[in-house]
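Before I ask anything, let me first share the structure, which is written out below as structure tokens.
Complex shown without one protein chain; remaining protein chains in place.
Let's look at chain A:
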Amino acid sequence: MPAPIRLRELIRTIRTARTQAEEREMIQKECAAIRSSFREEDNTYRCRNVAKLLYMHMLGYPAHFGQLECLKLIASQKFTDKRIGYLGAMLLLDERQDVHLLMTNCIKNDLNHSTQYVQGLALCTLGCMGSSEMCRDLAGEVEKLLKTSNSYLRKKAALCAVHVIRKVPELMEMFLPATKNLLSEKNHGVLHTSVVLLTEMCERSPDMLAHFRKLVPQLVRILKNLIMSGYSPEHDVSGISDPFLQVRILRLLRILGKSDDDSSEAMNDILAQVATNTETSKNVGNAILYETVLTIMDIKSESGLRVLAINILGRFLLNNDKNIRYVALTSLLKTVQTDHNAVQRHRSTIVDCLKDLDVSIKRRAMELSFALVNGNNIRGMMKELLYFLDSCDPEFKADCASGVFLAAEKYAPSKRWHIDTIMRVLTTAGSYVRDDSVPNLIQLITNSVEMHAYTVQRLYKALLDDISQQPLVQVASWCIGEYGDLLVSGQCEEEEPIQVTEDEVLDVLEGLLVSNLSTPVTRGYSLTAIMKLSTRFSSVNRIKKVVSIYGSSIDVELQQRAVEYNALFKKYDHMRPALLERMPIMEKTSSNGPTEIVQTNGETEPSIVEPKHPPPVTQPANQVRALLIALGLSLLNIVCMYGLFLINHESLSTIPPMIAYNKNGLKIDFTFERANPNPNIAVITIHASNSTDADMTEFVFQAAVPKTFQLQLLSPSSNVVPALNQGTVTQVIRVLNPQKQQLRMRIKLTYTLKGSPVQDLSEVNNFPPQSWQ
């Protein structure tokens, strides 16, 4: 049998393979050769074979049949065999295989071997993949080696101890005495690993932490020596002596000094020294400075030191090297909560980083910018952030949009600015905003009463441009449905009012219904908006037609809505105005759907209208509730779309009541209220009372007003007026008086008294001026 090829030949051969299949073939051939060689128990070449096996394992091919061979190699006496054996064990085995337990004895023997290299190997392997049982068995040996004077072994033993502690935390106390003089070593390797060991112990147990605090002076001394000593050829990296050790010590100091005043004070000087003396021209120096800054931020340092740290970070931000800028942004993000003012000074640099090409830097800069926004800089920052939103990658847009909304909500200087900002976000990144932003926005718009006309105009213009962004379209159609009358009447103080006819508006909304770009949710919104406009516009027929068409739509949601609206037109036409009135101002609640809290200006008692059962304050509400149940309208429909509510009006004392009619024992009083939120609507409640000795049955009250007004008559409380003033029939009239002309009304009364029908017409002219001004 020819001698198996060496590892490098194998590598060379495999490199020449041009395809994956070729490579696989070569490896299989080699694997077969290796397997037969193993079967022959060939000692001389075992090490070579296992080395090749390791290479193949690295390429991803199965190599488990080599595990036992590794063990045999470990047990051999030759160092080369042992080396490959242990390497194989580290690469191929882990604690899940049963085979590794067989190694325990070998490792134990090797830990006491005469050659330090063998001992080192054993320590290395144990530290890499020792299971808890192995660690428990061998911890004593490790501890012994930790105390030896051989620095080569000491440093490896320290790291092995770290692994042991991780696997078996109870053994930590065992290593405590050995750590006493670890730090007095001169050898940097030992120092380094000892610091790692101490760090691990401190992180695991607060008692250890307290115990090791007394080492702070020693650590400070070591650090000082490192900085002060001149050029040391052994550990020099670009002119700084052993930066790795410096960084490690700084990290340990951070853990020790956290929330402890004495230790922090002892460290202050050295930290200041490191911060000022380290050379920053190379990456190495910056690495040390970075660690120093992190330490200063974490311990209880004095404020001068903190300012120094933030200034260092500021300098990092101006550095050309991307890595350093990234690192600076990350640290600033951590400190912005505690040292807000200091970080604000670097705000302009941070905002510049938004324009950087690197993705990691952009993300960090964006998060930091949002953290820095406050009432003073909101306008400037928002401009930059909106510009960023325009040009950034899609993965950022959702986060950026939510951040913008949050910041705008907290710090908006004016309602108009707030609405403008939101509109800008919707138009640029509309498809990326989160789902819950649409109801939030709607709630915001309802709350800014004076901006309704402006908002609806801008949204309408945006809709004309682009109907692909669903959140924008949804908000816009909702607004048009609510405030369409403002749009058509061209009342806008903030901007140039545009001339829009009712037909144009309906065209746009119908366009949304048929467009391919609209999702079903958007279609629902626009259908409801069209329906709402039936009370605000005059082209009702067109609306009726649209609604009836969708009564046979395939989409079940649309169909249901259309059928219900149709029913509204047909059977419940007198309910329609009440149902489709304006929404009141909604209070923001933490739950999802807006539970409506009725807003009162004069009176203080809010009545929370639960979606299913409006409080039966007056009869119209009762009727409407019955209507709801009869139609089986869905909750969300009603609550969000219709504005079913009772408005508590302003106190009645401002407008005096009047007697409108008093004849033949029937007296009708008018009492007035101003409706909120629209001051152009006067709400008149008629109270009909009967002073005759017989009931008036089938009582119907009708009213007519001149053309400039609009009248809505709600249902009466009953149609029997009890005799002898025993009760009154009330009915609510709502008069819309946009031009504020003098209110005049013609009323017609029909009732049956003692079996004979009575009909009467009358004019009411004596309305008090306050009712229509």
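FYI, contacts are C-beta pairs under 8 Å (C-beta built on N, C-alpha and C of every residue); 3 or more make two chains touch, one makes a residue touch a chain; residues count from 1.
The definition used in the following text is that contacts and distances are computed from a predicted model.
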Undisplayed chain, where the name is taken from the UniProt record, one of "AP complex subunit sigma", "Integrator complex subunit 11", "Superoxide dismutase" or "AP complex subunit beta": "AP complex subunit sigma"
Among A:Arg46, A:His100, A:Lys155 or A:Arg536, residue touching the chain not depicted: A:Lys155
Contact with the hidden chain (one of A:Leu215, A:Val327, A:Ala365 or A:Leu441): A:Val327
Identified contact with the non-displayed chain, of A:Leu176, A:Val359 or A:Leu406: A:Val359
Hidden partner chain, residues of chain A it touches: 7-8, 11-12, 51, 54-55, 58-60, 62, 79-80, 83-84, 87, 90-91, 94-96, 117, 120, 124, 127-128, 152, 155-156, 159-160, 162-163, 188-189, 192-193, 196, 234-235, 237, 242-244, 247-248, 251, 283-284, 286-287, 290-291, 294, 322-327, 357-361
